[in-house]
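All protein chains of the complex are present and in place, except for one that has been dropped.
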Amino acid sequence: MFHHVKELQFNARVSRPDPKFARLLLQQFGGPNGELKAAMQYFIQAFPCKKAYPDKYDMLMDIATEEFSHLEIVGATIQMLLTGVNGKLKAEAESSELMQVMDGNGKREDFIHDAFVHPHFYIEGGGGPMLTDSMGNPWSGNFINANGDLTVDLRSNMGAESRAKIVYEYLMQFTDDPLVKESLSFLMTREIAHFQMFEAALESIQPNFPPGILQGDPRFSNKYFNMSDGVSDARGPWNEGVSTQLGEEYCYVQKPAEYVRETQGLTGEEVQGTARTIETNQEKSAALAAIRGAEINDSNPMKDMQWNAYDA
Amino acid sequence: MFHHVKELQFNARVSRPDPKFARLLLQQFGGPNGELKAAMQYFIQAFPCKKAYPDKYDMLMDIATEEFSHLEIVGATIQMLLTGVNGKLKAEAESSELMQVMDGNGKREDFIHDAFVHPHFYIEGGGGPMLTDSMGNPWSGNFINANGDLTVDLRSNMGAESRAKIVYEYLMQFTDDPLVKESLSFLMTREIAHFQMFEAALESIQPNFPPGILQGDPRFSNKYFNMSDGVSDARGPWNEGVSTQLGEEYCYVQKPAEYVRETQGLTGEEVQGTARTIETNQEKSAALAAIRGAEINDSNPMKDMQWNAYDA
Amino acid sequence: MFHHVKELQFNARVSRPDPKFARLLLQQFGGPNGELKAAMQYFIQAFPCKKAYPDKYDMLMDIATEEFSHLEIVGATIQMLLTGVNGKLKAEAESSELMQVMDGNGKREDFIHDAFVHPHFYIEGGGGPMLTDSMGNPWSGNFINANGDLTVDLRSNMGAESRAKIVYEYLMQFTDDPLVKESLSFLMTREIAHFQMFEAALESIQPNFPPGILQGDPRFSNKYFNMSDGVSDARGPWNEGVSTQLGEEYCYVQKPAEYVRETQGLTGEEVQGTARTIETNQEKSAALAAIRGAEINDSNPMKDMQWNAYDA
Amino acid sequence: MFHHVKELQFNARVSRPDPKFARLLLQQFGGPNGELKAAMQYFIQAFPCKKAYPDKYDMLMDIATEEFSHLEIVGATIQMLLTGVNGKLKAEAESSELMQVMDGNGKREDFIHDAFVHPHFYIEGGGGPMLTDSMGNPWSGNFINANGDLTVDLRSNMGAESRAKIVYEYLMQFTDDPLVKESLSFLMTREIAHFQMFEAALESIQPNFPPGILQGDPRFSNKYFNMSDGVSDARGPWNEGVSTQLGEEYCYVQKPAEYVRETQGLTGEEVQGTARTIETNQEKSAALAAIRGAEINDSNPMKDMQWNAYDA
Amino acid sequence: MFHHVKELQFNARVSRPDPKFARLLLQQFGGPNGELKAAMQYFIQAFPCKKAYPDKYDMLMDIATEEFSHLEIVGATIQMLLTGVNGKLKAEAESSELMQVMDGNGKREDFIHDAFVHPHFYIEGGGGPMLTDSMGNPWSGNFINANGDLTVDLRSNMGAESRAKIVYEYLMQFTDDPLVKESLSFLMTREIAHFQMFEAALESIQPNFPPGILQGDPRFSNKYFNMSDGVSDARGPWNEGVSTQLGEEYCYVQKPAEYVRETQGLTGEEVQGTARTIETNQEKSAALAAIRGAEINDSNPMKDMQWNAYDA
Partner (left out) sequence: MFHHVKELQFNARVSRPDPKFARLLLQQFGGPNGELKAAMQYFIQAFPCKKAYPDKYDMLMDIATEEFSHLEIVGATIQMLLTGVNGKLKAEAESSELMQVMDGNGKREDFIHDAFVHPHFYIEGGGGPMLTDSMGNPWSGNFINANGDLTVDLRSNMGAESRAKIVYEYLMQFTDDPLVKESLSFLMTREIAHFQMFEAALESIQPNFPPGILQGDPRFSNKYFNMSDGVSDARGPWNEGVSTQLGEEYCYVQKPAEYVRETQGLTGEEVQGTARTIETNQEKSAALAAIRGAEINDSNPMKDMQWNAYDA
């Protein structure tokens, strides 16, 4: 179960209202690489490893819960940046109804103008945050990656933390409020911390490549197809020398269309540039399937299941 | 900030795996009236009332946090109902690669068949819950209603709790597992409890009708337009007698198209059936705007804002 | 069937073009609390009560049809606010092709500038309304709440009307065109009227709480969990005294995590603070199920169904 | 304004409940080529031509209103096909709570099984239609095409009617209920009728090709690029002979990549195979811009706009 | 398979950065009528006609591939219009961290201001294009129309090309960069070319109306319902004289509601104004079904399928 304490994890402060920056900051509230995405992603990934991998479950729940706490920091900052909007909508409602003429000092004209910064804040959210990104797109379950395999999920998370980090880096360039920058810097740094935690967890699982159980076909794992030709067909460690994980020698296919025709659609390819064979591959897959299958099945009984015990 | 304790709020248990019911239960995990929707709705509504209405803020955060805890119960139940899927996907991966013939006992055929219960569980989520409803639609920020006004938000919440309640009621008819039913009954009952809490909170705000600040135009608040005619033009307390909140006498417009033509598009209507006037209305709006505006503005200073103090 | 008469229900007028306000007004055309949402929600809710509850069917169709008529008013107002855009896109197309230099008076530059108010109006909709909200989000079937139970649906509608009302209230603050304000005031007032109609209809159904058939478990309907602690743990009528509908005494759980551990996940709770029991509950559920089931089943024959008779 | 009469435009009937076909039929209720899409598309297209093209406005509103009436027919049919579901959900709610054992005749088991036909019908919609397609995807404003130009919109409509027609044709193959087929046949035929109406309206506008105002560059309007090569590079009236509307001779580019390199990215192309020139083109664009711009601008005054007059 | 050559199909150039126009141009990158929509629509339509209609398959793949090439032109143009943004985000990141005061020349203030043109470009895409329209809405599979019937699909394509054409026409009015206009003019003209190709392909299929196989019911194909009445009930070739394709005489129903009541919901209608009969219709449907079914079935063997042969 969750518990909430009213203190924020980080002392979020704001120097002055800034609805424009509030709009930008929505990107990390309801955007695809924002805090809710991170929180929900780790939370959902945690379910299938509750029994079989309780240490990873603990880590995922620690970080998920921290991300919920960051979501709160972002929301609190947006709310402080919007200070004045909610109150004004109440206080000026009446003047609206009276349809009075402009009062000379232009304040009302300014308020009307402000609404175009981000209409959602003014006419739908009423001066509070909404669960959208900076363009008003609603948060989507599509943002979540959770595939029931830690060697996949942890890599998804390293990608996700990288993206969250760069969005904070970009955001920091669009405010000059030092108090807001403090919070952004804290939040950005935590993405760096989390990245390394997920990486360490991944390394603690061996083997972890390729992700999942099945080994790749050695005829196709070290081919590079030169599908885009023209002035610069670059060569680099991604298509020459040996591959990073499997240590196979790259085979560079210069003219893929011709090659495909000649090989009848790559049928009849021989294994080359690698010591792996189809047979060793199958053995490795079978062995790994046995191990991982047992880890999971043995820790998940098939009847009278209870999520947890209670230790009063 | 949030904190997580590994014990569930309610002792969720499951008698045996049931991927079919797991699919149905997704409706309350990632569906429009599910637990995440409730949690996020109250969480987001809480931000704008943090300073001005700390008691309502406390209530919203209490219930939001409970809903997150319910989300966890629903997810845990889905996970237990899916017991076996994740492990099987690992253990049988190798047999898949070997492309062996069926083993006579049909187990593999059954597993293939199972996938059609809900493909997402088998080929995307890998045996864990996904953030969708029972049809696979992703959760959407569109589900959230938060409009910066407690007389609106609390009514939205009463509607939301009603819907969440009925979905649990429907769900209970599609499982015969007594342990699952226990959890569903608990969750359903909490919607009933929350409904009454929101209702009490709404009643503690006076006046609360109409929601917001502006009073309605007395020429149009008690008209009923008979826009659908035919065999049964029903009369009832919604179009005869006095209205529930404003106590105005209903005026029934029998033939709206003709009436609209005669009144030149309802211009020149007179106030009738009510003691309210345009003038008293404006006074009431103005008075309320002054009060509500002050409540909010006075508690939200416009510079050097800090979300909360820390009491070590 | 529907019929359209070319006269608007309300005499919508506009003093001068204002594409900026047209953008804001989209919120009630294609937004989540706008007129199409309302119209479609009531229209869809009406289907299941056609036979069993013809009086409610009539009311839902009356109001749904009025909301379609309001959608037309909103669209017409947007179109009038966009006057000039469609014609300009046609008339200046040629000057665009000639790639002539600016004509000194800056008119063309202004037109280019205008497009950034809301690009959709200029480069997609061609000067007419689009079925989106003010941020350009497409209208979604997700906006609709219809759950096959009037005690739920009518509450959803009261929430929906409250939200529609406040959005109009907010919108009225962002235009100074008195003619536009007249239409907005009419539309806002109708939401107030509809709210009361739905409330009256709900009251005419007894019992209507809890919504649906099933009664809540008396062990859990009057507990309040203090899930958010810190400086202000507020007490109020939502967690002390008796509950609004069931009249049960609240039990306040000060430290939920500890309480949950002590009670082994709330198992073994006793009923307290209420006269309801599990037994009386079941009787009440059973009785209500019998009544409501009969109301619906008896009026819906299972074969040779015809939607309606025709009375020439 | 709209008006509703309780009689359906077509006498929709159903022989017996069939939740499976109800599911399929959702495709035309809330799907991308369904009745709501058609209704809303024509309704929205109508706004910008209200003043300048009142005859087209009338046609669009006639057909839009008929499509709303068809939406009602589809919804009514779905409701009748679902007969029994709503009542059963009420009547059996209580038996669910009692957690009674199966009653031998398997009825309850069947009901549980039924829910997997389309879970939305059973646990969310409560036995009524929902605004989704047959897979549960919510209706989307994205379905609408309306671009502020009748020579475009009417072509969009001819495409839309074609799609709606084929979906009904497909649907008719999946039911054997002759009463349902009658309604489907009526609805399908009306798409054929509407197609021809839109085509006639398009032909009444001259010139109508290319759609819009601007003429195409004669250097590029008659080239055919052979971008997909291999066994069958087909020649046909779409890449040889003269083009359908402009009557230009096709130029077939056999090897596009080489051609593009040789022509420096198609710069320096000459006009060939057509009598059109850049100059005559500009004249035609300018003339058309003047005419269409005037048609629209002259009929839409820029101030004190009123949507319509009222003739009591 | 696809191949990429680094040269663009058209020599896209840009005179100077213009993030504002880059935003507008997104409409054709990730918008509903943009290049990706066109490419994917034709690509997907091609699959079912690969075997039975290889000439149409070739045409669809030619045009699909050209549209992918156009997508690249649009993306390249957006990227050039955004020149400076990506580099600035890198170079100024550090100055952001140092939280230095403004440097007097206002450059930094300008950069902050720029972000509001289109926040996605600055804080999410990092100075590159995103797969959205100009309002930030993500591209959706909903944009695609592909219905497994060429007489439908080709009509969908004529609609799609019309819309793509008008959006380019509109876009050309919002930039004064002659180099950008050159590219837009090329792209716009290609839509005109493609329209005619699809039209020619449609004409090469006979009969092609009604789309699909089933003929319409002659009782309902020539009725016009006057569903919108009022000042202007227009008559025109869409409701008087003979219909465009079937050559049937229109029957104008002046008062649909009364007519429907009188005819008991259109039951008992007689065929009038047409030589078609229900019998001749069925014969025509049957004959066409036999032909089209055979064309498809005969070219698609039911086992040991191979997509294509390889000719080295």
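Per-chain numbering from 1; labels A, B, C, D and E assigned in written order.
By our rule, a residue touches a chain if its C-beta (ideal position, glycine included) is under 8 Å from a C-beta of that chain, and two chains touch if they have at least 3 such contacts.
This is a predicted model, so every value here is computed, not measured.
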Displayed chains contacting the withheld chain: A, B, D, E
Full-complex contact with the absent chain, from A:8, A:115 or A:180: A:8
Contact set of chain D toward the excluded chain (per top definition): 20, 23-24, 27, 31-33, 117, 133-137, 166-167, 169-176, 178, 181, 185, 227-232, 256-257, 260-265
For chain A, the residues touching the chain missing from this view: 5, 7-12, 32-33, 54-59, 61-66, 69, 140, 142-143, 145, 147-149, 151-152, 155-160, 162-163, 165-167, 169, 172, 185-186, 188-190, 192-193, 195-201, 203-204, 209-214, 216-217, 219-228, 230-234, 236-239, 243-246, 256-257, 260-261, 264-267, 308-309, 311
Residues from chain B at the interface with the omitted partner, ascending: 1-7, 89, 92-93, 96-97, 99, 102, 108, 111-112, 115-116, 118-120, 122-124, 126, 132, 135-138, 310-312
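Note that in this section only the chains that are shown with their structure count from here on.
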Chains touching both chain B and chain E: A, C, D
Angle of rotation relating chain C to chain E [CA atoms, steps of 5 degrees]: 120
Far-end chain from chain E, centres as C-alpha averages: B
Chain D against chain C, contact positions shared by both copies (same if over half, else different): same
Approximate Å spacing (C-alpha centroids) for the pair chain D, chain E: 12
Interchain centroid distance [CA atoms averaged], chain A/chain B, Å: 26
Chain D residues counted as touching two or more neighbouring chains: 1-9, 11-12, 61-62, 64-65, 69, 89, 92-93, 96-97, 124, 126, 132, 137-138, 140, 142, 147-149, 212-214, 308, 310-311
Category of the chain touch graph - line, ring, star, complete, other: other
Each pair of chains that touches, named by its two labels: A-B, A-C, A-E, B-C, B-D, C-D, C-E, D-E
